[in-house]
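Omission of a single protein chain aside, the complex is shown with its protein chains in their original locations.
Residue numbering begins at 1 within each chain, and the chains themselves are lettered A and B in the order written.
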Amino acid sequence: MSVRPLHARRTAVIASTILALSGLAACGGGGSGSGGGGACQDGKVKIGALLPLSGPAAAFGVGLRQTIEFAAGEVNDAGGIAVGDEKCKVEIVDYDTKGTAEQASTGINKLISQGTKLIWGPNLSQEVTAVQQIAVRNKVLLMQASFSQQGLSKDMPLVFATSTTPSGFSGPMVKWFTETYPDVKKVTVVIPDNQGGKDTAKINDEEYQKAGIDATVSTFAEGTSDFAPFIDRLLRDDPGAVDLASTPPGDAGVIIKQLRQAGFDGPVGRIGGEATSAIVKALGGDPKALGDFFYYAAINTEKPSVQEYFKTFEEKYGEEPLAVSAQVLPGARLMLKAIDEADSLDPTKVAKALEKLPIDDPTQGKGVWGGKEFYGINHEIIVGFYGGRYQNGELTLTPITATTE
Amino acid sequence: MDTLVQALVNGLALGAQYALLALGFSLVFGVLGVINFAHGGFYLLGGYFTYSLMTSIGLPYVPALIVGVAGVAVVGYLMELVLIEPIVDNHEGTLIISLGFFLILSAVVTVAYGPEAVPAEFPVSHVLRFEGLYIPVARLIVIAVSAGAVVALWLLLFRSRHGVALRALSENREVATMQGLRPRVYFPLAVALSAALAGLAGGMVTPIFTLEPPVAEAALMTSFIVVVLGGLGSLAGAAAAALGVGMMEAIGGTYLDGSMTRLLLFSAVLTLLLFRPAGLAGRSLRDA
Partner (left out) sequence: MPELTKTRDHAAAPDAPRAERPRRRISIAEGAVVLALVLLLILPLPADNLQMISQLNQVVTVLASALSVYVMMRLKLLHFGVPAFMAVGGYSAALTAVHVTDNVVALVGVSLVVPALAAVPFGLITMRLRGTYFALVTFLIGQVVYLAIVASDGLGGTDGITGIPAPTLGGTLLGDGVATLRIGLAVSLLAVVLVVVFTMVNGRRLDALRSNEVLAGSLGLRSWPVRLAAFVLSGALAGMSGFLIVNTLTTAHPSSFSTLTGVNYVAYVVVGGAASVLGPFVGTVLLVFLVVQFASEGVYAGALLGGLLIFTSLFLQKGLTGTVHDLTAWVVRRATGRSGSARPRDDSRKDQT
């Protein structure tokens, strides 16, 4: 019985494993940056992009990435950000969360160890929940883009929201809705059966009830492709209007298509994040297919400054940007400006500077820091938005006063 | 009553597309013993190839669909030949390979077309209406084409020499090989055929609903549940199960909220497996 070669083999395996493990530890150990105040890190300012760049939420994640890339590009073209006596170039450090809480949590830890303490993202509610405490413990600045109802709070002084959340837009939008459609007394709010859906629908539902409209929430299973049965169920309640809340654009397109096929001529709308151009695309490109469509227009696509942005982006990067990327431009630009104002990379100093910056964006226009009533802290960027209505393919945008709710 | 009839119509349409998907999936499983995780990817490619052909060279829908389906068949053929064939007897390995292939396919599609839905449109948008019922003509077309494809498949498998060869290989590979049937020739063809069916389903259905990268996963899950319900190795079982699943989803969706329909459907299938481990019409418990 040859025992020795057996041991030799085994020893080789063990040795290599232990080596591998120590190698891993070494790799893991290779990144403990300070990220604190003072001048840049090797002439660079590192901004982390903690976003779902793949998976079902990729459409939003990719759009958000375009925003920070564009904002960084603007700043770099102008020479960079002045921190101390250096002029630093902005560098984006990506981490794909794949839309999961675990990867978001791993990602933020990785970014922090690499000295990246200014973070653009995350995007989904569960991602934000997963990283909040880590961000607080490590004094990391987060400019998050979620609709999570726990996304901001007094106990998280370094967390900001780059886009207006339902608590900011839902009330004013519903008010506009009642003025635009005074005869509608019953609304069904439609959402997918997941947390992103619930976050928005709950608030919309409350606002409709407050406005005296009979509202119900109807959910569909994630991954549904054929909505015909769902729509038959929906229409049995005989609603006056249907609100698609934060239903993803692909699904929203099908629902609208099939609602119209089923003979529903009433208003269908979406009081949720910016997705209208994606929906029109999903419907084949012709806005007439929308029928009477109302939506929360975070972006005024007719505005020259917005069209300018699309043009500039396309010229510079060779592809058309996703519409959602325009919505959050103010947040990205302000974040970079705050570094300049604070003259430091220390997240706490940047946060203080950020809070004080007025919101007057070249593309999106004027806005305010809001959110105190709902979240307890004014860290939510609320820019002027519109009630958008498509009728026969023609768009009317009504400006709605942004409230410091 | 109206609602129920409407639900039945919807169910029939759903069942027809599921049948195409499930038959392809079951075919590969029966002949090669491989669980093809890339099956949803073929469905996706069917949609994107058709869309591409229409938008880039202006081909009308029907020729675009035909060429697109042929393209997907080629992809399937190559996948089998290059990736699966070397280790075709290793069931776990081939599953992982097909999964890897699907991940690559998904990434390529997302890079090429973007993560948002593309404006794919079905050429017919007319809707028939009578007596409180509405039937989009598109769905009737899907039912008709799917039925036609199923019949063609049946003819191929039961009335042609190649079909006999495929069936022989799936029943007993050793004996079939001894009789001179070469798996090397037929396996890629089987996968190409399966891919064509999935591609056809994708090319027809995605313009009616929506065409974006995530739809591949839903198609795959549907294939799984239908094939498990219908029983492995049984094409009639797969077709019947497809119809059954379509009906259940349509009727359930019309009366139940959220994900309840799915939950009930899956639970029902699992319970069925307690008593009939081979599914409704499964042939045997042999390790395919």
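Methods note: a residue touches a chain if its C-beta (ideal position, glycine included) is under 8 Å from a C-beta of that chain, and two chains touch if they have at least 3 such contacts.
Source: prediction; values computed, not measured.
Screening A:133, A:209 or A:396 against the full complex identifies A:133 as the residue touching the chain left out.
Among the residues A:110, A:175 or A:337, only A:110 touches the chain that is left out of the figure. Of the candidate positions A:60, A:95, A:160 or A:294, contact with the hidden chain is made by A:95.
Check B:81, B:189, B:247 or B:260 against the missing chain and you find that the one touching it is B:260. Against the chain not shown here, subunit A presents residues 1-2, 5-14, 16-18, 20-21, 24-25, 27-29, 31-32, 53-54, 58, 62, 65, 93-103, 105-107, 109-110, 112-114, 126, 129-130, 133, 138, 150, 193-195, 197-198, 221.
The chain not displayed touches subunit B at residues 29, 33-35, 83, 86-87, 90-97, 99-104, 106-108, 110-111, 115, 217, 221, 224-225, 227-228, 232, 258-260, 262-263, 266-267, 269-270, 273-274, 277, 285-288.
Just so it is clear, only the chains that are shown with their structure count from here on.
Between subunit A and subunit B, the centres computed from C-alpha atoms are 35 Å apart. Those residues of subunit A that touch subunit B in the complex are listed here as 54, 56, 58-59, 61-62, 193, 218-226, 228-230, 232-233, 236, 249-251, 253-254, 261-263, 278, 281-285, 322.
Looking at the complex, you find that subunit B touches subunit A at residues 3, 6-7, 10, 13-14, 107, 110, 114-121, 127, 129, 134, 136, 205, 209-210, 212-215, 217-218, 221, 249-255, 257-259, 261-262.
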